[in-house]
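The complex is shown incomplete by one protein chain, all other protein chains being positioned as in the whole.
Up next, subunit A:
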Amino acid sequence: MSILEKRTQIATEDIVYRSRPIIASIIIIGGLIGLVAAIGLSVSFGAADIDIGTVWSAIVQYNDELTSHQIIKEIRLPRVLGAALVGACFAVSGSIMQGMTRNPLADSGLLGLNAGSAFMLAICFAFFPGMPYMYIIFFSFLGAALGAGLVFGIGSLSRGGLKPVRLVLAGAAVSALLIALSEGIAIYYRISQDLAFWYAGGVSGTKWENLEIVAPWVVVAFVGAMFFSKSITIISLGEEIAIGLGQRTKKIKFFLAIIVLVLAGIAVSVVGAVGFVGLIIPHITRFLVGHDYRWIIPCSAILGGLLVVLADFAARMANPPLETPIGALIALLGVPFFLYLARKGGEGI
């Protein structure tokens, strides 16, 4: 049979579109339910335990005179929502970075974005105390760009190009430098107290007004990530293939880089330099839903939010009334996971 005959013979009912949207839908729905449950759990437990009924009534009929309602509304709820938000930001930025650079070790922490943001935050605290939160976010974004620029700059100097493990080494060196500089600034200007919290990572200081400022940016960045999600899949096949398929790779990479920097910058400005969320979550998500970024982006956002909410919960429950830094808890998961990936030689994405 000739090729042409075959072509006309293909019956439409033979064609079954196979993908993994079912698993992805389960993750989105199940993940959202899990996230709401985790948020409820996290809000009701803490230095003072509050039963879940009170949590519910604090949300639906808030009573100003009840201390428990005040704790929930002013302290716990913004904190937990902040945790969910930064988790989603780190995870989505990690997903985009891993896809667009084809580097399975890409993560805003490992590639210097977080340290860059933290460095800029140190400068803000030292030289412009009392700066409005809006500007802090902007500087955090610039810091992420600075960190990424240094890491990719140094990485591309080395012979053999931007190999995954090399970039991570450059990321470690740049992060160490930027953190040392930030600490120097912190000691000299006596702002260590303010900053310590940012390095360790924690959402305990999150307030409603912070969330109100960052939320629209995060929404825009997520919409942008979804808009480009198909393009991320195409670019993850390699630059030459993407060009061959008619993608304007330079333009797409530019927009994606902006989205990554906004997400990482915002996340660091809220929680501090917490690493590994953007490393772990995209891998787990890809394992579950496959390689289609139209599903990876929303699923990793939900799973990332869930991870950080649970980490924050564990951070408060581990040694009450003291709080364990979230960054340390996530690193407990992240470091072995990183070693596992690095052992595979940083291959494949």
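We adopt the following convention: a contact is a pair of C-beta atoms (placed from the backbone, for glycine too) under 8 Å apart; a residue touches a chain by one contact, two chains touch by 3 or more; residues count from 1.
Just so it is clear, contacts and distances are computed from a predicted model.
A.B. asks: Can you work out the missing subunit's protein name as recorded in UniProt? Choose among "KipI family sensor histidine kinase inhibitor", "Carrier domain-containing protein", "Cytochrome d ubiquinol oxidase subunit I" or "ABC transporter ATP-binding protein".
C.D. replies: Protein name of the absent chain (UniProt record): "ABC transporter ATP-binding protein".
A.B. asks: Going by the contact rule already stated, which one of A:77, A:96 or A:234 would touch the omitted chain in the full complex?
C.D. replies: From the options A:77, A:96 or A:234, the contact with the absent chain belongs to A:234.
A.B. asks: Given the contact definition stated above, which residue among A:36, A:134, A:245 or A:318 touches the chain not shown here?
C.D. replies: Final answer for the missing-chain contact: A:245.
A.B. asks: In the whole complex, what residues of subunit A lie against the chain that is missing from view?
C.D. replies: Residues 2-4, 6-7, 10, 12, 14-15, 17-19, 102, 226, 229-230, 233-234, 236-238, 240-241, 243-248, 286-287, 290-292, 294, 348-349 of subunit A touch the chain absent from view.
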